[in-house]
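Below is one structure, written out as structure tokens, with a few remarks after it.
The complex appears here without one of its protein chains, the remainder shown in place.
Coming up: chain A.
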Amino acid sequence: MPRAGTAPSRRTCLARWPWVLLLLAGGAAAQEDSLPSLTGTPGDAVRGRAIVTTRQRGLCLLCHSGPFPEERFQGDLAPGLAGAGSRLSEGQLRLRLVDGRRLNPQTIMPSYYRSEGLHQVGPAWQGRTILTAEEIEDVVAFLLTLRD
């Protein structure tokens, strides 16, 4: 123990407080920036790819582009999906899919696993999330494979 026998003075104790606070705040922010698995079971990347590239299910390519040469019509309203798995962790990807509004209330990214706090939802969609928990896990698993 390097500090054995040297009782820290009151002054150094106080001086350390800001660091402790910063670490605490950092820890809280890190927690807010990611989410644990919704199902406890790893998703299926193959199914996830199908969700991402199927316009009516994932809707992803309306706004995002990605490494899908077979998909002719891709959007440019949002960051490209290529390399998503190296830029963001599993938990970070999950939070951004589940409810990106927690990070940026103004985001145009829909919250894929949230059904409350919405307005004038059509009858066919009321009380339903855009994707199921299993589908979110599948998409997360797929996005993690996009490494470059």
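Here is the rule we use: a residue touches a chain if its C-beta (ideal position, glycine included) is under 8 Å from a C-beta of that chain, and two chains touch if they have at least 3 such contacts; residues count from 1.
What we mean here is this: contacts and distances are computed from a predicted model.
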_Among "Acetolactate synthase small subunit", "FAD-dependent oxidoreductase", "Amino acid ABC transporter permease" or "L-cysteine S-thiosulfotransferase subunit SoxA", the UniProt name of the subunit that does not appear here_ = "L-cysteine S-thiosulfotransferase subunit SoxA"
_Where the missing chain touches chain A, by residue_ = 55, 59, 61-63, 72-77, 101, 108, 110-111, 115, 118-125, 128, 130
